[in-house]
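Yeah, one chain of the complex is gone here, protein chain that is, but the others are all in their spots.
Let's look at subunit A:
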Amino acid sequence: MTATPHVHDLGMPAGPDVTTVAGAIDASIAANGPKQTELKAKDLKTDQEVRWCPGCGDYVILNAVQSFLPSLGIAREDMVIVSGIGCSSRFPYYMNTYGMHSIHGRAPAIATGLAASRPDLSVWVVTGDGDALSIGGNHLIHTLRRNVNLTILLFNNRIYGLTKGQYSPTSEVGKVTKSTPMGSLDHPFNPVSLALGADATFVGRAMDSDRKGLTDVLRQAAEHQGTSLVEIYQNCNIFNDGAFELLKDPTTGPMWTIPLVHGEPLVFGPGGASCVVRDDFGGLRIAETNQVDAAQIVVHDAHREDPSYAFALSRLSSQDLRYTPMGVFRKVSKPSYDRMMTDQLEDAAAQEPADLDALLAGNDSWTVSA
């Protein structure tokens, strides 16, 4: 079907040769001069009215993020926040950065494409327990195993809030909700265990109301190269109020919270009465500090290459939230996906320069002369 000459009449002018890709992006970025990296919290606010329910834990997290982000020294135009669907996923609208409020569960996939093609950006994902662990569970685990350079904030309120109160993948067994009047039958995910099972290189957990602890984990997460997952316990005061009260209450909180500090022994509770020791099967268990030798107490090592230790830490707590480790479980260095992808492109370009004419001509061409 080729006896006519090849005509490329697409109604567009034939333009000059464009040999370097990405030039257009670079030019666009350069057009506005040097980056403004000295920011204040108010520089990160938008003109949009924040529309979460009064008293929602999301406000606290938003404030914490806006307060600490300027200290990272990243220009706001270099930050992108991608979210899915749910209450937490409204987050991008309130941040004066680039942002995309996408579709249910898919934020990690969308952010992967952005981060992998633009390693110069600081890409964040804001998601919730339903968004990340139910409809988007597949994307989450694959993003973690690839170690794409993303910071994922997983707001866990153990309920579906935006759809008005159904149980979520982190709700306790037996939970009575609109869709489970006789109690939920589903066994919940532990998001930290799930992330560690996917070989996540950075996994942390923080409480919405703990400004200091939250900021500390977020800072480490933001500075980590690769995927960081931060589970943030977040109170939904409308559909699941008090879900984390056991840990927030000044009297019970210290009893059941295990603060994770790299290099420090895992001793907690009033007067340091409790501690973490190794059990007979290579896992971890809780002990009374005065019943064990100091040498038996585990010293927290977030940098362990083998994720089993961090996983064992994550298994200390169960659905009832007793013995909940808070802080950074794991933080190990591994090449990030976007970096490796860029390296492959550079290697390929070094081995064989891009020559479109040669590519189109191929190895087996022939010439018909006039």
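Quick note on the criterion: contacts are C-beta pairs under 8 Å (C-beta built on N, C-alpha and C of every residue); 3 or more make two chains touch, one makes a residue touch a chain; residues count from 1.
To be clear about the criterion, contacts and distances are computed from a predicted model.
Visitor: Which one, "Thioredoxin", "Ferrous iron transport protein B", "ABC transporter ATP-binding protein" or "2-oxoacid:ferredoxin oxidoreductase, alpha subunit", is the UniProt name for the chain you do not see?
Guide: According to UniProt, the chain not displayed is called "2-oxoacid:ferredoxin oxidoreductase, alpha subunit".
Visitor: Among A:N63, A:S308 or A:Q344, which residue is in contact with the omitted chain in the full complex?
Guide: Candidates A:N63, A:S308 or A:Q344; residue touching the omitted chain: A:Q344.
Visitor: If the hidden chain were put back, which residues of subunit A would touch it?
Guide: 1-6, 8-25, 27-29, 31-33, 35-36, 46-48, 75-80, 82-83, 85, 92-93, 95-103, 106, 109-118, 120-121, 138-139, 142, 341, 344-345, 347-349, 351-354, 356-357, 359-362, 364-370
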